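A selection of the complex's chains, in situ.
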């Protein structure tokens, strides 16, 4: 059952270490007694940092993991008869063990997403049977930025999706478990890809990007946000010792620390791409926009590489694999990996 | 809204710092990439440590907070038409924002609990209308050890409750967010107050006892435990970087580290009790079995003390207050506090 790690992994950024200055930040707040459940000055300060990063209208709640961040955001945006338009390939749809359906009781209305992205033009196809009580009523569009395939929505694509949301009275949620990678790749601020676009709620990820255990839900409408403290507790997401999550984000957001580490993730993925793309046995299947490279490679090459490196086979039938880099991946790791691949 | 802390707090052990060697343990596992979601050697090792501490039949799942531990334990024990017999004063009933009802969809069948404890003899009063489809069917007895009032069930009291469970075919759950304090106070091992009693599931707390953020669900029946990985994910409780929770428990369980720190919590509470119990303005209301002292004191004394110390008024009408100590409370803290009280 238990599978242990090879020394070097391209399996997931979830496998990475914690950024040392984040650990230091945790230690630095381990001073005396402070109020629990977010009523402490550290959590208060990080809420202000979120306002600086995401815009003044941001109200932030610290939670435990990425699935929970998505579920809490959506819970606050939905009535029980309202559904979520999302990409077929989304984490919401495939990787949360039915939490959207079971914990919120909502229905996902999925759109085709060959490159991980839902298309603005497809949203209207779900705007049917409006007002018909026999049918779930669409209420939220949820996009993953960057997507599960590492691809990114351009600012224009996000604006086009928001325009459809406005047209149909839909709310916009961003699953941003790796949002920093999108901001870095696009060269924009966090505000520019969230509140400036008109997002209503954002799941802002820390864990996959070098934090220890830290995710956040950011809301931009006070009328919605005022109910969230209750949902946060009821959905098992109110941290007792909140300061230790706050400290992680404080360091992450300060001077855009995240951008520096995210930059490394992206550069290492591009380095993999550069080194392997011309190899005759490698067929790149997705744009390496952020920290992932998807490729089809022969089955025996998969086996050979997996003896030394851990990574996932994305599609057993097509021999498509996924290579993920992280803040701690080194150029040497990448070059050794590419050499191993090229040797065959 | 935000309330900040006075330097010294007797409000909650949730306000305390993290034990330094626990922080060191976290740092010590921050080495290279390891598999996520509990498929790593650190998590594997801590599962073995739990077996040593709780008995060979223990299967352990690491979760984020105490409410979640309770909910995940009960979820695994219940069908949707089955209810939970618990003390009226329990955390389940009062402090989880309806999570048992909303997340599991169960009903709590509460018993009177003047000292925080439900009485074995009262369980039968809930064993009515068995087989009647109009009525929730009792299925689990959940006790808090130590209770929300800091009192403890003796080993005999636990056995008596278990005997009723056996008689009526009920499962036994222990909400042990401060279980270490009960084990320390009773001078027994964790196994002696869980599996030896016949508990079916235990919420084992770390956060209130000096860990950073770490709780565990311990099950003793493999047929029940086999479903838990799915419930854990669906109920938003599967940690990505599991090793950092595992490391905390590894240190906590090793050589019963918990007992040393728990001992301090208990001794400091008894010290408070000794110092204030004879004061004419102080009426002790509960046995100070573990790390809490409950007392009725005059309203103006409450105000005076709260200028220097943070603590909760438990009952606004009766002027009952709660003083909680923790692993880091010092004898000097207690003596200063007692002096402040006695000065009035």
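As written, the chains take the letters A and B, and residue 1 is the first residue of each chain.
We take it that a residue touches a chain if its C-beta (ideal position, glycine included) is under 8 Å from a C-beta of that chain, and two chains touch if they have at least 3 such contacts.
Quick caveat: nothing in here was measured; it's all calculated off a predicted structure.
Shown here are 2 copies of a single protein sequence; counted across the entire complex in this file, the number of copies is 4.
Criterion: only the chains that are shown with their structure count from here on.
With centres set at the average Cα position, the gap from chain A to chain B is 33 Å.
Chain B makes touch with chain A in their complex at residues 1-5, 7-9, 11-12, 14-18, 20, 23, 26-27, 30-37, 39-41, 43-44, 64-68, 71, 96-99, 102-103, 207-208, 212-213, 230, 233-241, 244-245, 310, 326, 328.
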